[in-house]
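Omission of a single protein chain aside, the complex is shown with its protein chains in their original locations.
Here is subunit A:
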């Protein structure tokens, strides 16, 4: 295995469980499992949400920008062999900032950093750019329920 890792769309689908129409990374690169990941997402007018958001001014909804961030973030740990293909749940999203509108034709580049992964709880952050212009950023806490459940108390004493 040569680091850093890269994943095409099939590699991404092998690592994480998001699927069309809710998969918002096209290619993942510069991955150091357990440390960081970067990704690109190319937005074209063929995206399902542009006609609805908005018909006269198409732009990427905020929740989809956040999904692009977190889907890059989870690749920083789901790229580890023992975690590949596991489902994830949000525990918290903090400090979300939107800096610019993302429109058809824009390519979003995301850089995510894993601060810690402890017993199924991942903490970290991600920032995105269109070209050199900051687009969106957020801090995340994400759970891997399969791992988390291994540490649940069996009963009260």
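Quick note on the criterion: a contact is a pair of C-beta atoms (placed from the backbone, for glycine too) under 8 Å apart; a residue touches a chain by one contact, two chains touch by 3 or more; residues count from 1.
One rule holds for everything that comes next: contacts and distances are computed from a predicted model.
Chosen from "Ribose transport system permease protein", "NADH-quinone oxidoreductase subunit A", "Acyl carrier protein" or "Stage V sporulation protein AA", the protein name that UniProt gives for the omitted chain reads "Acyl carrier protein". Among A:28, A:74, A:126 or A:143, the one in contact with the hidden chain is A:143.
In the full complex, the hidden chain is touched by subunit A at residues 91, 118-121, 143, 148-157.
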